[in-house]
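With one protein chain held back, the other chains of the complex are shown just where they sit.
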Amino acid sequence: MTGRDPGRRYLMGTSPRTHRLDVTATGAEGSWIELADGRRLLDFHGQHMCIGVGHRHPKLTAALHRAVDRLDYVADFFPHQDKDRAARLLVEETMDESAWVGGVRFVSSGSEATELAMIVAKLYKNRPLIVTRDLAYHGWTAGAAAVTGITALRNGLTLEDGSSRPVPTSHPPYPSAPAPICSSCPLGQTYPSCKDSTGTLACVNATERVIRSAGVDRVAAFITEIWHGAGAFLVPDEYVGQIRELTRRLGVLWIDDEAISGVGRTGRWWAFQHYDVHPDIMTAAKGLSSSAVPVGACLVSTEIADFFGRGWWGHSSTFAGHPLALAAVVATLEIMIEEDLVSRAADLGGVVESRLKDIVARHGCAAGYSGRGLVWGVELIRDPATGQRWVEADRWRNPGLDPTTGFQPTGLVLGECLRRDVLLFSYAPNTVTIAPPLRITAEEMEIGLDALDAALDRLDERNAA
Amino acid sequence: MTGRDPGRRYLMGTSPRTHRLDVTATGAEGSWIELADGRRLLDFHGQHMCIGVGHRHPKLTAALHRAVDRLDYVADFFPHQDKDRAARLLVEETMDESAWVGGVRFVSSGSEATELAMIVAKLYKNRPLIVTRDLAYHGWTAGAAAVTGITALRNGLTLEDGSSRPVPTSHPPYPSAPAPICSSCPLGQTYPSCKDSTGTLACVNATERVIRSAGVDRVAAFITEIWHGAGAFLVPDEYVGQIRELTRRLGVLWIDDEAISGVGRTGRWWAFQHYDVHPDIMTAAKGLSSSAVPVGACLVSTEIADFFGRGWWGHSSTFAGHPLALAAVVATLEIMIEEDLVSRAADLGGVVESRLKDIVARHGCAAGYSGRGLVWGVELIRDPATGQRWVEADRWRNPGLDPTTGFQPTGLVLGECLRRDVLLFSYAPNTVTIAPPLRITAEEMEIGLDALDAALDRLDERNAA
Amino acid sequence: MTGRDPGRRYLMGTSPRTHRLDVTATGAEGSWIELADGRRLLDFHGQHMCIGVGHRHPKLTAALHRAVDRLDYVADFFPHQDKDRAARLLVEETMDESAWVGGVRFVSSGSEATELAMIVAKLYKNRPLIVTRDLAYHGWTAGAAAVTGITALRNGLTLEDGSSRPVPTSHPPYPSAPAPICSSCPLGQTYPSCKDSTGTLACVNATERVIRSAGVDRVAAFITEIWHGAGAFLVPDEYVGQIRELTRRLGVLWIDDEAISGVGRTGRWWAFQHYDVHPDIMTAAKGLSSSAVPVGACLVSTEIADFFGRGWWGHSSTFAGHPLALAAVVATLEIMIEEDLVSRAADLGGVVESRLKDIVARHGCAAGYSGRGLVWGVELIRDPATGQRWVEADRWRNPGLDPTTGFQPTGLVLGECLRRDVLLFSYAPNTVTIAPPLRITAEEMEIGLDALDAALDRLDERNAA
Partner (left out) sequence: MTGRDPGRRYLMGTSPRTHRLDVTATGAEGSWIELADGRRLLDFHGQHMCIGVGHRHPKLTAALHRAVDRLDYVADFFPHQDKDRAARLLVEETMDESAWVGGVRFVSSGSEATELAMIVAKLYKNRPLIVTRDLAYHGWTAGAAAVTGITALRNGLTLEDGSSRPVPTSHPPYPSAPAPICSSCPLGQTYPSCKDSTGTLACVNATERVIRSAGVDRVAAFITEIWHGAGAFLVPDEYVGQIRELTRRLGVLWIDDEAISGVGRTGRWWAFQHYDVHPDIMTAAKGLSSSAVPVGACLVSTEIADFFGRGWWGHSSTFAGHPLALAAVVATLEIMIEEDLVSRAADLGGVVESRLKDIVARHGCAAGYSGRGLVWGVELIRDPATGQRWVEADRWRNPGLDPTTGFQPTGLVLGECLRRDVLLFSYAPNTVTIAPPLRITAEEMEIGLDALDAALDRLDERNAA
């Protein structure tokens, strides 16, 4: 059966019923998704940046078949082979020479990984607060949402009359530092002149201020992304090292959320490895299993692992360490290693960058690009002369409509790409994000970038009109 | 490979490193789990009550193979066949004649299902509080933990020196009503004389009091389990109907957590169906996919679905509606229907009950039993004459040691069963729980109950000594 | 000037502008309040139970004159004579032989005293939660309101359309135990048959359950009143001793709020002294200065005082230890001692009780009375035969209207008393409260009780009609 099942009307989505997509995905292979009507789409955004080794990589598929024939499910207290092996691969094969990781725990999503990291940090430091950043995204469950700075992604509802209803939570948001986004610096600064006399970035100084204001003795950890997925931007170069120095100096843990930027996406196993430091706690998800099975992970330093290893922990998660999920993790990591996909991502990243440079140069509507390895964002602009954006509020509000005209620039771009069978996404109102499978071929890459190029032509034409 | 991988030392578990199990699960089939040393264990507790249609049911296995060969992963905005079908099966095939469900949303665990239910309730009612019960368990993420009444399962750490360190949360627990547990009524009452002149149970009246005290205009929902999994008890018969009446009268939603008690476990599709009422929001997990793939679900009434169907919801979950997970759900539900496993659970429940009746009668150390269908708890007691328990604090604290002697009665019972290759669990200090796969054969059932019988002999002997 | 100042229209009250009282208080003396129109009202309720030694007791007045001529205000770090003396009087003269108090701190209201007690308890135990009771009142500021069980007094607004709007607080209510109110036991029990085999009251067992459910390692203190002022009831006799035993056993502090019941009101200096135990932290207000100057106090045990006495405390309150307030406290305490008003309150209490006994016996509309010393509540009832109340929800909701007829029984009683120039109050919908100045004469007492007697006649007549 390929068609639409009447059960679809029962599915509770996140857009109004009248706006739901009416296609059906029936298959996927490599960089392509197949639809019920026979169409094939180039998955140029990798399904929320998830598809690491490509759709249905034969070795991953084979591993899943083997796993299905072996052990369906045992509770987390049972050791099993893939759980052991996944832990070893992560700790021993992906951390370069560094031996900072002492413990790994697997859960079932990125949000759960964030929740776990927060619990671990709070227990280890015996302090109640986590400090986060504006424009951050760490998930949707209560804890993860409380460190999520993107207001539009905190589970609120926009009602028919246009009014918004935030979740009437009994939990105030955690303290939040300014987002380290140079293309529209919230501190009104310009990189690199934002550095103070000691070379410290203004946003890092601001983070120190926020931690001190919350009270150092109440703050368990500071949480970051490096490529901000939902915010669609990369932190400035000095940021990560300076955050490491800051958190160490203040005696606060550093949680690095690598749900998106991990597992080779940025051209290193983990994004933090570009910066010659390591976090105290790290999370992974999405690419960890190429999303073949829901899974997330939380990795902790040896100090933290030792601390927990001596206690009884009143914590239980049914699907933690699920055999099928771990089979997918093991297969994904082994493929990454065998095919050296991390280096490949770095190399392809160079190709993308030079192509984006050219594309941006040729389009008035493209203000710039940002990214690393195989995750990139392109910023759209209304008026190249004045730098005026389409949606002024930018990353603060959904869904990216120019309020005066109702025109949605990202909508035009995504639509034009889709007409060319290229699937792209946009998180922030003025930005489109590219994050193809790491095994995308050079040819497929060109198809995707050509589509983007053509789509930007259309936006330029509209502007000129 | 069957042995222990050195990666195991990196796995972060919940018991001290020195206490970790040193076996390896290598396979599972039907009601049995296979270990690396060749041993086979009867899975008499179904891995946290998860294994619905049995380990690796051939049809479920086949469905997973098919799914692996089809569509690995697409984001939630893509419809696909199994998602549609799973929604239809749940709404149209499992709800008897009732058409109360208007929306279904799939996430990746029971905790996520709880989180989603809480968010939905708060947004729909535009109120910040959820009221829960003592001895409840609804998961470990920040929101779910805040409605979890079992203190020992709120992610706290028991340190080497015996002291406990709760998660230094910035979120007070939600208001909590007394647990509806008749075997040790927290209100000091005896069922059924606890009913007031209108027939209302004391625990239901107490729940009204707690909701009113929290402020009806602040309470979005009351959340229940029916079989309290981690508490290991069944609510009294009148409870569910009276809770429905109460919540309706006060204008508060009722969330029914069927993570454990759903999908046939109690001899009906859903435990609430024994009581001729339906909730406003229901969650499912565990048995929903026979735990073959991590998945949870949240079902909502037509009113709620309509409300959400008209708005934009700032909510996103990567693995929501994951194709592989949904394939497992569809296969599980279809097997349940084809093999009529719901009725089978009801029938087998009768067998278990009469056998438990006899076992309890013959053992001084067994105080009673409680349950329905294929989920049962047996209460252990130190002194049948006085009714004195082993662990006085009972469900409030973890490891179930008699504090004076260090003796752990459930430890003895589980150990004796394990010596007989029967795997049982205990959540509450004085209780062991039985929840085998729904397809367990009559013969296997006898093996399990015989082991329990023999184990209780040992406990009686120890008491006599 | 005696009349109404046009400035009155700017005063922000708590009832709708259309319902504000349009009289002017111009003076007060002894047990009487004088109005601008020459009328004199017997202050039979003592202005929220505040007027200890009587309005404008000559010695108190003289002490205030002296204080005004001496030292207007110095900050709290300055010692001054009345602050020293007040501390000594409280610790050495009002605590019988017991030397439990090690520290006293003065603030400016009952709410501030509660806030201080909560902060002290949390810091001393290093734990975040305070457990309270339903139907409690401890003040209106954010912390005090969070332990206030009376929903109608948590600063919410009842809008014109009858709907209620709770303060959209970001703080869930603290865990709350059932109210220890025997006249309508929330546990459906009847005193004294509510005691378990060890003699423990059901409400005390329920309190243990609530503390355990919140997690003993998270609970800093349990807070009580003894005479519940806003709830208008006295705790059962065994309650206080059992709460002391319970909190000690669990290692949790006990905070006793004596804002109302302190300074002789119940016939002992402090209400806890009837029970042969003492709290860890005690608050006082209202009667402490006979309300001549705003003041509250927090008294702590020697252990707690020693702990704080060794540290630097980042706490500052401008008016803490205000010279004028402390002059009023010293004068009030000295008058209490010189005139032996504590014993007088005890003696007069006997008179009131026997008179109330008779009044209740003679009125079908009077269901009973409760109290001690000079604070009493009389419960009104709609139907003596069936025990049916006027306002079913009783203490849960505010204005005390019978919802079907709009009739307000307490309104009738208070109004009839007022016609007789006797001022009475009602907090709970079916209850009127008596709490005259402690120096009220026997004659004045008769006037007040006669008025009540006559008012109840009117209510009986109305019922008969």
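Going in written order, the chains are labelled A, B and C, and every chain counts its residues from 1.
In the analysis below, a residue touches a chain if its C-beta (ideal position, glycine included) is under 8 Å from a C-beta of that chain, and two chains touch if they have at least 3 such contacts.
Given the structure is predicted, the values throughout are model-derived calculations rather than measurements.
Of the options A:Gly27, A:Pro175, A:Gly321 or A:Pro409, the residue whose C-beta touches the omitted chain is A:Pro175. Of the candidate positions C:Arg40, C:Lys59, C:His80 or C:Arg420, contact with the hidden chain is made by C:His80. Although one chain is not displayed, chain A still touches it through residues 128-129, 134-135, 149, 151, 154, 156, 163-166, 168-169, 171-176, 178, 186-188, 194, 196, 202, 205-206, 209-210, 212-218, 393, 396.
The working rule: only the chains that are shown with their structure count from here on.
Centroid to centroid, with C-alpha atoms defining each point, chain A and chain C lie 56 Å apart. Between the Cα centres of chain A and chain B there is a gap of 32 Å.
Under the contact definition stated at the top, the residues of chain A that touch 2 or more other chains are 128, 168-171.
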